[in-house]
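As you look at this complex, bear in mind that one protein chain is not there, while each of the others sits in place.
Take a look at chain A:
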Amino acid sequence: MQAVLQILITGLTLGAMYALASVGLALTYGTMRMFNMAHGVFMTVGAYATYMAASLWGLPLPLAFLFGLAAGGLIGAVMHLLVIRFMLDTEGFEVNIIVATAGVAILLQDLLLKYYGAYPFRQPAQIEGVFRIGDIAVTYQSVGILVMAAVLIGGIAWLLTHTRFGLAIRATAMNREAALLMGVEAGRTYLQVLIIAGVLAAAAGILISSLATLSPDMGANPLLRAFVICVVAGLGSVTGAGIAALALGLCEAAIQYYLGVRYGFPIMLLLVIVVLIWKPAGLFGQQEVVRS
């Protein structure tokens, strides 16, 4: 019982961070058919921005957190305006954009390395303290992570389903040409999507760095996991990515508890392979059905 509870808490905390990391990636792929290799660096930028605001400028934590989110959204917008905008609708977009965003990722990562150095900083955005459920120690930090992820993902889900602009984003994802015919400016929708993805990635980065440390390459590992989650969920499925993230978080926590930390990721990958053999389009992916 105690073990189950422990796994549940660790797993949900992990899953919440994975969900934050992968939902934005799924949204970008779903609407733009674009694998954003810079998504991991969005996380890093968010984490460093919060660190800078809290440690160097001495802003209070909530403000520093918001500053980090804003920085993530800003970097998403800038990347769209300076790079992606010009590549949309060109031949070979789906492949070229991977290379281009990977280039942006390398550039940003090296800029961070030059500016901050490779020394792993401690993320000041921490909530100290522990409370107990029975024999289990639960940190306020993991509660904070869960609440933060739930609020952000819930907020985005509400935006996508209940507002005009959310409807336009979903329409563009489902059928771009039809959305154009309805008067939706695809360019503006893509900009909004990248801002949302940037904000979510930044939140993931801040939360992940609060458990580990800050380093310029901290985005690489979560990005890999986010990719895996998106593939398991079915490329472009946003709800699916959230569910798959929680499931994989729980799985990983269980494996780490019973077998050891180093087996967590390899066994997760094994599970992914099994899932893809059984359901090639992913758990929530839809095989393209063309009806006319």
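Annotations for the structure displayed:
Quick note on the criterion: a residue touches a chain if its C-beta (ideal position, glycine included) is under 8 Å from a C-beta of that chain, and two chains touch if they have at least 3 such contacts; residues count from 1.
In this text, contacts and distances are computed from a predicted model.
Its UniProt record calls the unshown chain "ABC transporter ATP-binding protein", which is the correct pick from "Spore germination protein KA", "Succinate dehydrogenase iron-sulfur subunit", "Zinc chelation protein SecC" or "ABC transporter ATP-binding protein".
Across A:V143, A:L180, A:A212 or A:L276, the residue that sits in touch with the chain not pictured is A:L180. Residues of chain A that touch the chain left out of view are 164, 167-168, 170-171, 174-175, 177-186, 291-292.
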